[in-house]
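Encoded as structure tokens, here's the structure I'll be asking about.
Note that one protein chain of the assembly has been removed; the remaining protein chains are unaltered in position.
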Amino acid sequence: MPYINIKITDENVTTEQKQALIQGTTQLMVDVLNKDPATTFVVIDEVNLDNWGIGYEQVTQLRKKKAGNN
Amino acid sequence: MPYINIKITDENVTTEQKQALIQGTTQLMVDVLNKDPATTFVVIDEVNLDNWGIGYEQVTQLRKKKAGNN
Amino acid sequence: MPYINIKITDENVTTEQKQALIQGTTQLMVDVLNKDPATTFVVIDEVNLDNWGIGYEQVTQLRKKKAGNN
Amino acid sequence: MPYINIKITDENVTTEQKQALIQGTTQLMVDVLNKDPATTFVVIDEVNLDNWGIGYEQVTQLRKKKAGNN
Amino acid sequence: MPYINIKITDENVTTEQKQALIQGTTQLMVDVLNKDPATTFVVIDEVNLDNWGIGYEQVTQLRKKKAGNN
Partner (left out) sequence: MPYINIKITDENVTTEQKQALIQGTTQLMVDVLNKDPATTFVVIDEVNLDNWGIGYEQVTQLRKKKAGNN
């Protein structure tokens, strides 16, 4: 009966990538904990870059700085 | 002071249905736990079908299979 | 496939009350949204009174003030 | 390593306000708990007014009532 | 910068199993999304069987029924 919530930044994640995250985490529950996949939920939240902060800064700003360094 | 978070798939949930979920869960807190409705929060998250997985699969795929069976 | 998370203060909630919360919220998903109860999860978190704040104060303090007023 | 999730109603919150929330909560983790800001995450969720309930009612309705009183 | 929250029932999960869940989900973020493991958080919540409901019932009851069938 696991419930897995994955929060990632909203940066063009494809349907195939989401499917891979769902399959991979569900398989992990089966392999490690012997859980039933039929009652394993995975919910992915894609978060706007303005709404995610790390090290005092919005990811929006971090991405700009990184781009500026190239 | 309860806080209730309801996560459901984003499939044309109406304002009336949301209101019914809010009233019903709040009433449950009052009836079962004698909580004060004035400080009972209900937050509903509607999740894209691509972002919800169950049994290794995205709900998007499950809905297609079900439709194909009819 | 709803997932409902109920956060309440940890104040001697009984097994019967928890069961009533699980039954009531699950029934609401069935009645309002026509969801399948077999894939409806309810998770209850009981939070220590020191760890819940409202109006700048820990619930621990609010309970003491209320008791002092009687 | 703190993780802070802020849920607020979706009412024209500006980038500057989000930045202030991120800086303020991160600083609080540093000042109160001596945490490393480099591994302090802040995630802000903006919730539709129809999807947030308090006191049995959607915030949408509360805002209308308040406006009607003026 | 992913944040992954895994909720499972509290049933004697070992430190090795927790470590396997952390490694597996982190590796998935690296493999599927090219994320930096240094800023990938995994938080595991172990939930009391009385506090988790599925299909109207507490997991405590489901486990008893299953044991009774053997």
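Per-chain numbering from 1; labels A, B, C, D and E assigned in written order.
Throughout what follows, contacts are C-beta pairs under 8 Å (C-beta built on N, C-alpha and C of every residue); 3 or more make two chains touch, one makes a residue touch a chain.
In this text, all values refer to a predicted model and were calculated from it rather than measured experimentally.
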Within the entire complex, the undisplayed chain is in contact with B, C, D, E
With the missing chain put back, one of D:T9, D:N48 or D:Q61 would touch it. Which one? D:T9
Considering the entire assembly, which residues of chain D contact the chain that has been omitted? 1-9, 13, 17, 20-21, 24-25, 28-29, 31-33, 35, 39, 52, 54, 59
Touching residues (missing chain, whole complex) on chain E: 15, 18-19, 21-23, 25-27, 37-46
When the complex is taken as a whole, what residues of chain B touch the one chain not shown? 1, 3, 39, 41, 43
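The rule is short, and it goes like this: only the chains that are shown with their structure count from here on.
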More contacts between chains, B-D or A-C: B-D
Please report how many Å separate the Cα centroid of chain A from that of chain C, as a whole number. 27
Measuring from the mean C-alpha position of chain C to the mean C-alpha position of chain E, what distance in angstrom results? 21
Which positions in chain A touch two or more other chains at once? 1, 3, 7, 21, 25, 39, 41, 43, 52, 54
Can you tell me, using the touch rule above, whether these chains form a line, ring, star, complete graph or other shape? other
Where do chains touch, given as pairs? A-B, A-C, A-D, A-E, B-C, B-D, C-E, D-E
